[in-house]
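Note that this complex is displayed minus one protein chain, with the remaining chains in position.
== chain A ==
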Amino acid sequence: MFLELNELLNASPERPEQGKLTLLCDTKTDGSFLVHHFLSFYLKAGCKVCFVALLQSFSHYNIIAQKLGVSLTAAKERGQLVFLEGLKSCFDVLFGEEQHVGQTNPLRFVSEDGSNLKTMYEFVRTSLMASGSDSWKCPVLLMDDLSVLLSLGVRPVDVLDFIHYCRVAVCSQLKGNIVVLVHSNDDSEDEANELVVNSLCHQSNLILWAEGLATGFCKDVHGQLKIIQKGSSELKAERNLLRIYQYKIQDKNVTFFARGMSAAVL
């Protein structure tokens, strides 16, 4: 996890929040560093994590997590991390033997009509349900990334249904958190994707939006992060808190600073 980001979000692994939906979004840049942050944050916090990794392999996350001080292999072994490697599951669905594939492969929808995420929801729910011997803190569902589902033929309404079901199960019943990554673009022609992004923006408690710089590429400032914290009480109609920072990604850390205050400039 990135310590500076923890400070900005006023978050600490000792007391993770509960019942929250966090949306990670990126535009014209790669926002996956935020996924790595939350993965290591919740593992360090002692939460049980179900990570639905649709686009990269396990070793990719493991290698990076080790740089951030967490071993995914160890977390898997002690039962703290349930890792769904989407690419591998999809391979099993298409090339695996019929009888071994089973009815419970979460990526089953790829070979069927393409839009039913029920099996994936069941997978998430059973992974995060507390078993008697568990001593983990609140469960967390982490998804990287949701836009891939749309590329695989899932309709936006089914994606939103899936998130809704997960929110009920994870945030509401199990008092856990959900963190989801999506891609977005101002001039995007992918209407299905924009529909999902807009809807999730409305539902989220916290939005972290990584954007490439409007002025183009820069060596010392890799992008801009918008942090939007929704007002906690709808009754009081508190205004959303919007803050903007710039960031630079390094090998083992990401530094954040106020706009225009990059170390290279000062």
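Heads up, the rule we're going with is that a residue touches a chain if its C-beta (ideal position, glycine included) is under 8 Å from a C-beta of that chain, and two chains touch if they have at least 3 such contacts; residues count from 1.
Heads up, the rule we're going with is that contacts and distances are computed from a predicted model.
For the chain of the complex excluded from view, the name given in UniProt is "Elongator complex protein 4" [choices: "NOP14 protein", "Trafficking protein particle complex subunit 6B", "AP complex subunit sigma" or "Elongator complex protein 4"]. Annotation: of A:Ala11, A:Met129 or A:Leu152, A:Leu152 touches the absent chain (contact as defined above). Contact with the chain that does not appear here is found for just one residue of A:Thr73, A:Thr104, A:Thr126 or A:Ser188, A:Ser188. Although one chain is not displayed, chain A still touches it through residues 30, 32-33, 36, 55-57, 59-60, 63-64, 67, 87-88, 90-91, 94-95, 110-114, 145, 147-148, 150-153, 183, 185, 188-193, 216-217, 219, 249-252, 254.
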